[in-house]
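Heads up, this is only part of the complex; the chains shown haven't been moved.
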Amino acid sequence: MNRLAGLIALSLGLIAAGLTLAALARSPAFSGHAPAGFWLGVLLAWLCAWAANVALSRTPATGRLATIRDAAVPVAFGIWLVLLWEIVVDGAGVSPALMPAPSTILARLGEAAPTLWADFRQTALKAALIGWLIGCASGIGAALVADRFPFLARGMAPLAGLASALPIIGLAPIMVMWFGFDWPSKAAVVVAMTFFPVFVNTVAGLAASGALERDLMRSYGAGWLRTLIMLRLPAALPFIFNALKLASTLALIGAIVAEFFGTPIVGMGFRIQTEAAKLSLDMVWAEIVVASVAGSAFYGALAALERRMTFWHPSVRMRTA
Amino acid sequence: MNAVALALPGRLARGNTLPILVVSACFLAFWYAAAIWMNAGLIAGRSSGLDAISFAKAAWSLDRPLLPAPHQILWELKTSLFDARLGTPRNLFTHIGVTLSSTLVGFAIGVTLGILLAIGVDRSRALDKSLTPWLVASQTIPILAIAPIVVTALGSVGLKGLIPKAIISAYLCFFPVAIGMAKGLASPDSAQRDLMRTYAAGARTTLTKLQLPASLPFLFASLKVAAAAAFVGAIVAELPTGAQSGLGARLLAGSYYGNTMQIWAALIAAALTASLLVGAVTLIERLALGPKGARR
Amino acid sequence: MTPNERAGPAIAIRSLSVSFTTPEGPIHALQDVDLDVTPGDFVSLIGPSGCGKTTLMRLVADLERPTAGTISIGGLAPEQARERRAYGYVFQQPALYPWRTIERNVTLPLEVMGAPKAERRERARKSLEQVGLSGFERRFPWQLSGGMQQRASIARALAFDAGLLLMDEPFGALDEIVRDRLNVELHELWERTGKTALFVTHSIQEAVFLSTKIVVMSPRPGKIVEVIDASSLPRKRALELRETPEFLEVARRVRDGLRAGHAYD
Amino acid sequence: AEPVTLQLKWVTQAQFAGYFVAKSKGFYTDEGLDVTINPGGPDIAPAQVLAGGGADVIVDWMPSALAARERGVPLVNIAQPFKKSGMMLTCRADSGVKTPADFKGKTLGVWFSGNEYPFLAWMAKLGLKTDGSPSGVKVLKQGFNVDPILQKQADCVSTMSYNEYWQVIDGGLKPDDLVVFPYEKQGVATLEDGLYVNEAKLKDAAFVAKMAKFVKASMKGWAFVAKNPDEAAAITLEADASGAQTEAHQKRMAGEIAKLLDTGSGALDEADYKRTVQTLLGAGGDAPVITKEPTGAFTHAVTDAAK
């Protein structure tokens, strides 16, 4: 308890030191030509912070305190990553056309909030989310059909293998041709990208229930649908969730990249591309921050749902135990 | 269909051959029908008063169709693979080779990085706790969208040509490897670990005698994912970075010049190459693990 | 509808053979097995590991198809019997569904068969009590020890009140004291209800204590070596019976039969 | 030989034939230069490449060069082989567009990534909004090809007189089916395809001398293109590593390019420069291309030294 509090205080102190160093790097005296001594100081501060993190992660704790510790360690690490980035960009005078400082990105996030929101709505909420929903639903549906009609499944195997090896991104120009410029063509790319992982994992999940468990249902004279609902779908959930999580990261990336091939003049991919060409990298990074935060949040939400719905699975039980 | 199945020699009916033939035939038929339906608008504008057969023929032989017929793609593939002189930019093999070479370099970098990360995370609790959440977050960065920036940034520190593409490939494929390998290293159950403890085996012995062999099935499973990811990475890295050769450049050029057939041919070639790549990993897996694969 | 309402044997097996095809060639799991089980019989199968006990049970339950020969269950083919839910099966492993509580695992067969909710709960309560698991209704399977899981799976088979019980080493994972107790319970249940039972065990003592008939098997290929009649022992039994000379005599005959058919070394 | 790296604005095509000819015919070698030509692409911002040190000299359009200059990448125009703009807006006749007054409510395809500035300037001049509001025009970010107009997804698309226009024609539309609005004729033409370098480097006399040799040899190449467009097209085709270009298209392109060239010394005409700046300043809007008159954005030092 005491040790934990002490180490967190130490980490906070070191972060304060890091902030001071960052301010120093920004000052006209240092910006662009910081002396060797300055870099030595930065290195020292960072090593201390890492040592504090190592000590923190080794501190025994239970219950609430363990939660605090487990959150503090990666947060401290992340803050230092950003601090180092800020210090290096300012201190070494890296051109903003190559890499903007985090502080500039933050400022841009504030200023451009309305644009960022409009882009987010277009790309994340329309293209990615709708595409993800359709892709996942049809992936699961197709897996059920393939499961019901094994003849179809066996026949489709090589075609599905080939199709899943397609670099789906390459479909983007074709989708624009078929579905037009607006978000539906991007959603179509997302559908194509998410369909196969979900299909493959659901098929694997449906095969995951043990032979004995299936024999049990058989001994009750239960049919395909009953066995599916009572046994095979619950047993497949861990696999399905894995696929849903994977698909969630694919979806946003797919929607963004698909916008390379023609879009209306709103969207995260559109913005990243045009702003990069105009050398406004702060705006590019602001979009990336939005994408990562949204992606991580969605992923986290799915993971939380997974933990609730597959509480019985050993991998979940181990984590909570 | 059942009657057909019965009439066929037993092995054919019982194996996968028949379903594959039937499903593929249905798929092709569907494709041809779709080609007529989708391209109808393009023909109607130009020539009117065609009978059904010549209408279908016309739909299947457009220069810039919305959906080309399968044989058109095959023809394009054949021309660009075998008719064009080998080693010239007009031959698709050249482009496959270019993409493949940066894929392989990126794959090697990514796999090495992934394995090292997994071992580090397995060894050091601090590294695990600090790094793992950020590794997950790193995958939400749309690296493909900022590929051009990455390429110029890397160019400014003197990395050019194949390397930037390979680095993007590596970025895409290190993650599945790291996750799979970490799972594999953690896969031995407590009894298997305790056994090593009773022998007073050190960390290195436990790694080489227990954890590494136990992680091989996991590693190979993620290597397959990683190989495909690296390949897609290389292609997409070619798209916006103005690469002059490679499958990505080919897709782009096809798109730029509205050459639908070239896009499809490049896509199919890419799918075949990716399948080969995954097949190669599967082959190595067989050799390394025996026919039983995962062996459990 | 239950088999013992009919005339004739509860189970009739005629020249039954099964072989499994494996990449290394066929495995003859059972060869030329003949067996008759009278309604109300308690028949134990005993034999070394791999002799085909489980396979024989699975054939009766229509979970496996014979290569040759026939099985009839109260005059029905195994498939029909299965579809009429004529038997309750306790597997060698508990096979509980980890996402269901113990209670909902026990009510699972009743759910499949469409019993109303109140009846399901009442039956679950009763059969959990029978195996000594009252109070564990809301727990999940992984929160129970191996022995308790096995007991839950017995409760599940009891909850759904079939005339024929198929039990594959149900007490293998239990310690002697609990095992003794459950032996007595099972015996009393059988005695009271007049069910027919087919029972697999590795324990000679258990086989003799519970059975009216003991089937001794030998492996590679699985065959019936001997069918030992234990109906000379009293129908109502208590644990003390095991020390009587009659009991020890039957046990000795089983041991000799086993030794004769044993293929080890 | 002194090494020089040139970053093009777009893929290998006859638009840049002058440089390929100069390299292939040995004009650069004659000047003692070893020139590497890096092709561009849809998302290569040459200014960014220059800022990152990936090139010594770039081909860029003046609007994006001036915009980059305002954003801290000090580009300086050292030569301007292209006198006239090839940019046009090409519309389907059946969309009902006859004059710029008909644009309102129509869907227009526009290139972005720094190439949208002339268009924005033009729309500002016409008083049409481009943010999607009903009183303006609907803008699409046009992809790499002209499919939107062929498939009627857009009423008009941006084309270059030497390239995309002909793809529209190849796509099956007749010149009669089309209405074209060249920027030159709308009074919003801006300078295209100039050579730009980093301002800081111009302080170095040796660099200026090197660039003088480079510009001199390049202009020799352009003169060759103007005289022998077909041969220039063949040379370009040879340099194309993507294998996607066709001879017919490149020949036609070389011929069209020749119409835009100024094969003199390559020196920037200050009047053209002023017109471009005025057009861009007039664009205004929420995100103006440039907010103030640039200073030092061009120099005659190199072309003077090349004489």
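Each chain carries a letter (A, B, C and D) given by its place in the written order, and its residues are counted from 1.
The definition used in the following text is that contacts are C-beta pairs under 8 Å (C-beta built on N, C-alpha and C of every residue); 3 or more make two chains touch, one makes a residue touch a chain.
Nothing here was measured: the structure is a model prediction, and the numbers come from that model.
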{"item": "Per-kind copy numbers - full assembly in this file", "value": "A x1, B x1, C x2, D x1"}
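We adopt the following convention: only the chains that are shown with their structure count from here on.
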{"item": "Approximate Å spacing (C-alpha centroids) for the pair chain A, chain B", "value": "20"}
{"item": "Chain centre separation (chain A, chain D; CA means) in Å", "value": "39"}
{"item": "For chain A paired with chain C, centre-to-centre distance based on mean C-alpha positions, whole Å", "value": "51"}
{"item": "Residues of chain A touching at least two other chains", "value": "98, 173, 177, 260-261, 273, 276"}
{"item": "Junction residues of chain B, two or more chains touched", "value": "148-149, 152-153, 156, 240, 254-255"}
{"item": "List of chain D residues in touch with chain A within their complex", "value": "42-43, 45, 47-48, 51-52, 64, 67-68, 71-73, 110, 112-114, 116, 130, 132, 138-144, 147-148, 151, 153"}
{"item": "Residue numbers on chain B that touch chain A, as the complex places them", "value": "16, 18-24, 27, 38, 66-67, 124-126, 128-134, 136-137, 139-146, 148-149, 152-153, 156, 228, 231-232, 235-236, 239-240, 247, 251, 254-255, 260, 263-264, 266-267, 270-272, 274-275, 278"}
{"item": "In the complex with chain B, residue positions of chain D that touch it", "value": "11-12, 38-45, 48-49, 51-54, 143-147, 150, 167, 171-172, 240-244"}
